[in-house]
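My questions all concern the structure below.
Left out: one protein chain. Kept in place: all the others.
So, subunit A:
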Amino acid sequence: MKLTRRLFVGASAASAASLSAPMVMGQARPRVVVVGGGSGGATAARYIAKDSQGAIDVTLVEPSREYYTCYFSNLYLGGFRELDSLAHGYGTLASEYGINVVHDWAVGVDREARTVSLAGGATLPYDRLILSPGIDFVDGAVPGWDLSAQDVMPHAYKAGTQTALLKAQVQAMPEGGVFAMVAPPNPYRCPPGPYERVSMVAHMLKANNPTAKILIVDPKESFSKQGLFEEGWQKHYTGMIDRIGPDFGATNVEVRPDTMEVLIDGVAEKVDVCNVIPAQKAGRICELAGITDGNWAPVIPHTMQSRIDENIHVLGDASAQGDMPKSGFSANSQAKVAAMAVRGALTGSQVFPARFSNTCWSLIATDDGVKVGASYEATDEKIASVEGFVSQTGEDAALRKQTYEESIGWYNGIVADMFG
């Protein structure tokens, strides 16, 4: 019989199940620990608990009692959402799906003993571990900035209090003031995110402080949806936004939080608000677990298993998986593949071939939404994109409005998919 990719995946899962059978039979229920309660972790926990129907013991470790989605946080900056609407609790996962939700920090992984240690002192054993910690920032990525300066120059790239702080700062800008953004180098969470943020800040300033200026200091030659954003900025926020790219010194940037200055190639610019989005890396727990290669954690595309430890799966932003952008949609998609692989390995349930997709919506101005997306396939080398689409410049207003409304529907869909 011809060995197809699908048979190969199924056969692999069957082998894994038989190998793990003695361990599984020696205990009451196999145990899965999920670290990180965002788009990847919450989805994986829910799908494993839901689909295994109690056959697997699932523990979700997440320090926050309420999770604020990073996606749509820009819309809060622009005045299109309330901050509370981005907050989601874990009560349903606990009460309806039987997930043991632990609000604590994971501070270590003993891969030999297969345990996760928590800041509070507890130790959680696992048969499979899922790490979905999102991002952390690379130390020293922007000279002059570290986490101690985030109350002066917020990153607002983990939603919640930082987002509220950034909005308050923009609202307090003096008339005709300057909002600066130090944009991150690739790769980073949500490729269009910084530019949607610029759009939303511009929207707010246009209404309340129309002579204010926005300065983007960007180390990248180009960015996602660039043509769409630039068209939108010209149309809605004419003359308000300037972007300095690498040709004009944006790869040599320093900030001075004490004096609210941004130094671009040695030249100081005085600004009123400075949003510093530093270079990023996998959440620290991946490094502590010893499964990173450089800044990210490489994974096997068919199952999202770590290439360094097959008992660990890594989801979302933290993973080095190939072509999928770091996005909530991607993490949610990857979580379902990992959940299926974990169930197959621990209970012998059927494993279907991995499927991945992603769409990223961005809002440029009122009812002016754009999107980009693709479908992907798992290859042995990476998750590879096979077909994609992107909104076009010059689209009519009705289509842009429909695209925005579609994004609202997606938001409602994905949070229901994550939190039940």
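Following the convention adopted for this analysis, contacts are C-beta pairs under 8 Å (C-beta built on N, C-alpha and C of every residue); 3 or more make two chains touch, one makes a residue touch a chain; residues count from 1.
Convention: contacts and distances are computed from a predicted model.
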{"item": "Among \"2-hydroxyacyl-CoA dehydratase\", \"Spore maturation protein\", \"C-type cytochrome\" or \"Chemotaxis protein CheA\", UniProt-listed name of the chain not shown", "value": "\"C-type cytochrome\""}
{"item": "Hidden partner chain, touching residue among A:Asn74, A:Ser117, A:Ser333 or A:Thr347", "value": "A:Ser333"}
{"item": "Touching the absent chain when the full complex is considered, from A:Ser95, A:Thr123, A:Asn208 or A:Asn412", "value": "A:Asn412"}
{"item": "Interface with the undisplayed chain - residues on subunit A", "value": "1-2, 4-7, 47, 186-187, 191-192, 222-225, 322-326, 329, 332-333, 336, 340, 350, 352, 355, 357-360, 371-375, 377-382, 384-390, 405-410, 412-414, 416-417"}
